[in-house]
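To keep things clear, I will list the structure first and then write my remarks on it.
Only one protein chain is missing from this complex, and each of the others stays in its spot.
Entry: chain A
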Amino acid sequence: MLTTTYATRGADPSTAPAFLAPLDQLKSGLPGAALSWLRDLREQGRERFAAVGLPTIRNETWRYTNLRDLTKLAFHPADAADGNVRFDVLPTVRTEGQTGPRLVFVDGRFRAELSSTEALPAGVELLSLAAAFASHGELIGEHLGRLALADDRPLVALNSAFLADGPVLRVAAGVAVDQPIELVFVSAGSDERPTSFHPRTLIVAEAGSRAVVVEHHIGCGTGTTLANHVAEVFVGEGATLYHYKAQRETASAFHLSHTAATVAKDGCYDNFILTLGARLSRNEVTSVLAGTDARTHVSGGYMVRGSQHADTTTLIDHAQPNGTSREVYKGVIDDTGRAVFQGKIIVRPQAQKTDGHQLNRALLLSDTAEIDAKPELEIHADDVKCSHGCTAGELDDAALFYLRARGIDQETARGLLIGAFLGEAMEEIAEEPVRDAFQALVSGWLEEKR
């Protein structure tokens, strides 16, 4: 019997009450209270989390990422009083002066006055989940909680328990949206107490549609925050969805994220995550090729320094024949930073002619930097092409000397080599404006160090 279920071994229910206690007070005020299926979904999440608590390192998929620090902090769910921050400039991949569709969430709550949905073509719906409960109950009910299952993921259960808001995007069949749709998540928190929030993203790209979604995750202030994201992405038959994300929260932020995608026949789900920020981050991406001839690209770059911890955990599930998957991750780790890469590819018995490729390369810039890498292939079909490569190395001394011998100072030379190293991952970004914008973030990171 094949299963993608993660064992809940290593569960620690004793950590649950602290997180769930505020729920009793909060519950009646959550949006969509009239929807019975939503009440059920929340209740199931609450029950599940109460039973298992936060994952511990005894759980195989959490072996290298310890959430112990979360239990030492008394997180308070964000309320209306939080996140009243003002912004002059919000991050964007657009060139200066250009505007376009954008939803902004501060501490998980939709901020209409910062958002814009005017320029969208017909057939595209972009709104907040809290509003969608009222106006798009059926659409939401059909999709929400179908991909990200609370049974095997305690953090998804926690997210469901607090389910309140987040972005909803629906692109109708055959509609192509040229301009990127931007989702901005701001972790603001409060100086008084650690703040938590649980945004839920829903993207439905119907048959033959095409869209580009860019997520920006930023932080402001000095408060400790916990963002526990869950995204569910439905890519319809022959649809193409580009899903980009740049995470650069502050050094006092915890960023946890689970993205679950399903790709129908001839569809393509293209995910790229650039991780620069947060004290601790985990990006879990699951892409299921549920139809024949489906494709998925799941790539990214992680840049870790100071005492940051960044975890990338991917699962590519080839469930049908003729699927193609490609993963290219590049990481740069400095100081006492630690990165984790866990990449699993499953090829189901019927998924013949699967073509799967996975690469993770890490560059260690200090003696105390650490990478834990675990590639896993689980192949149950016989006519498949699957490869994976995993390396960790240091900067090439010969190349460094060559550059310095041409008058380039050591820091600039290192920057050139690190930038070149990451280049292989950055090239995976198919959309040029996004690539340029993300490249600028990488350059900024390199500059900061100097």
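We adopt the following convention: a residue touches a chain if its C-beta (ideal position, glycine included) is under 8 Å from a C-beta of that chain, and two chains touch if they have at least 3 such contacts; residues count from 1.
One rule holds in what follows: contacts and distances are computed from a predicted model.
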Per UniProt, the name of the complex member that is left out, chosen from "Protein kinase family protein", "Amino acid/amide ABC transporter membrane protein 2, HAAT family", "NH(3)-dependent NAD(+) synthetase" or "Fe-S cluster assembly ATPase SufC": "Fe-S cluster assembly ATPase SufC"
Touching residue (missing chain; options A:E376, A:D409 or A:D436): A:D409
Selected from A:V89, A:A122 or A:A398 as touching the chain missing from the view: A:A398
Identified contact with the non-displayed chain, of A:G306, A:G423 or A:G444: A:G423
Interface with the undisplayed chain - residues on chain A: 396-399, 401-410, 412-413, 416-417, 419-421, 423-424
